[in-house]
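A single protein chain has been omitted from the complex, and every remaining protein chain is retained in its original position.
Showing chain A:
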Amino acid sequence: MASHLFCGRVNLNILREAARKDLREFLDKCSGSKAIVWDEYLTGPFGLIAQYSLLKEHEVEKMFTLKAGRIPSAAVKNIVFFVRPRLELMDIIAENVASEDKLQPRDVHILFVPRRSLLCEQRLKEKGVLNSFTNIDEYILDLIPYDGDLLSMESESSFRECYLENDQTSLYHAAKGLMNLQALYGTIPQIFGKGECARHVANMMLRMKREFAGSQTQILPVFDTLLLLDRNVDLLTPLATQLTYEGLIDEIFGITNGYVKLPPEKFAQKKQGEGGKELPTEPKKLQLNSAEELYAEIRDKNFNAVGAALSKKAKIISAAFEERHNAKTVGEIKQFVSQLPHMQAARSSLANHTSIAELIKDITTDSWLYFILCNMVRNAHLNMPDVFSQTALLSCVSASEDFFDSLTVEQEFMTGVDTDKVSTYIEDCIAQKDPLIKILRLVCMQSVCNNGLKQKVLDYYKKEILQTYGYKHILTLKNLEKVGLLKPQSTMRNNYPTIRKTLKLWMEDANEQNPNDISYVYSGYAPLSVRLTQVLARPGWRSIEEVLKMLPGPHFEERQQVPTGLHKKRQPGENRTTLVFFLGGVTYAEIAALRFLSNMEDSGTEYIIAATKLINGTSWIKSLMDSPEENLP
């Protein structure tokens, strides 16, 4: 069920089990049959912890979404609310509870995730329903195991809260989560960090550690190092379009809580003799994690290398199926049959990913490989939809060119070409009223790569955006300025070129097929955050002191005392394990880059990644937008 969590260097299933135990305990507190009323936002993160089967084992018979009015009727003994501590949700709950049938009273419980809030309880009290609750509890869900080497807090707005609204709650939860992690995996002896928030989290951790001094866990440390990185140290990376397979899936379709929803057309099961079958209208929902062998293999490849990988896989599978002709004896046939389920799973996995790759291809570029691949797949007698009609190709031309042009401009910015002038491409995009977020991503990128725009250029962009997309976006622009994504050039010299050169952020000859450097994840651009991580492991930050000073926020190193007897004795050749925590979010491409570093033969370090949220440029910019009309009734 959670096999994806076992495969990493660190067994993150321990964490998941701990979370499940807490959940079971709470559910058992409300004895008897129950219905859960969900704050919709929580269903995704909870899905990573427990499936419906677990809830069912603990007598959860019905599930509803929290909404105003009455709770739909259900013959259960308990009603349990699973909610975030938000005041607006309390009002809804109060309404729900107030309209409960007085004649047939049910026990009502509330579970706050991740923390109880006095403010909310007070609100319930004001509404006169606080005493109706049998249990008021909290379910601490800070770090959720997402994959074998990946933890996420799934906290959507933490970047906005920290950098825009000065609300550091999510940092507190991050620190708490790290304490919890240390309770399960031992004290992390070394802490490095860069940025204000990183400093803050480290301070809180050290403080909490002092508070819990008595209850130190006697566990051999699993992690050697913790690296805390502020997102605002590297504002550039999320703005760039990710070019790994997983990154592109996220950029184009969006991955939420480990699931992606895809347009259904390409997944239609075509059976022979049923030509005119209706196309499904429901989006196809797929879970993406390393439990799927093929996906684990290709997720972190540059998209240009995915085709080759898929075709190779197709060959292997078709060869495996051919084996059946060689199976002569009963024993051989039996062996073949025993492998069938695995092969069939692999085959359907291959079919899925070929379809996704096609979808992406439509939007990105077309290449020979693609055609080769499709031929391969056909030869493998797989159920592949036939989409290579001339019209389909034609219609995707313009889309792919858009993508290509935009990528070209991004790469120009990142290499420092013409970052100080108004970009014709951006101008044209605005004139054609391309999606606002695309524009904002590009403008922000230009600003970051130029360490601020000339006042005239900045004002021009702003005016263009406001005239085209509406004056209401003035608030969004102000937000972007507040967090430093957009800024007027100060008198200081543009230090981006220095940073780029010192950290080798641009690699001219990025090898996408057989990468030898992390820059392959953006086809040339090496994510700054990951470079910092790489340099920290070898040769150390001292070598880049100058650059570190140019980046915002302090950098620091802390050591935590590990009880004697728990000092790790490293075997020669044994890798160090580093936990990299991205405060403010991490992109799939960065994860891919870190995995690449882990797998490098001489790296000497393996990375586990944690983040407040998995983000991409679009979701990130969206979280910073302010559109007042949303508040309209």
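Methods note: a residue touches a chain if its C-beta (ideal position, glycine included) is under 8 Å from a C-beta of that chain, and two chains touch if they have at least 3 such contacts; residues count from 1.
What we mean here is this: contacts and distances are computed from a predicted model.
Per the UniProt record, the chain missing from the shown structure is "Vacuolar protein sorting-associated protein 16 homolog", taken from the list "Elongator complex protein 4", "Vacuolar protein sorting-associated protein 16 homolog", "ORM1-like protein 3" or "RecA family profile 1 domain-containing protein".
Set against the missing chain, the residues A:116, A:261 or A:576 yield one that touches it, A:116. Considering A:34, A:109 or A:200, the position touching the chain not shown turns out to be A:200 (whole complex). Here one chain is not drawn; of A:64, A:321, A:336 or A:469, the residue touching it is A:469.
Among A:57, A:101 or A:165, the one in contact with the hidden chain is A:165. By the touch criterion stated above, the residues of chain A touching the omitted chain are 85, 87-88, 115-119, 121-122, 165-169, 172-173, 199-200, 203-204, 207-208, 211-212, 214-215, 366-368, 394, 397-398, 401, 427-428, 430-433, 459, 462-464, 466-472, 474-475, 478, 628-629, 631-632.
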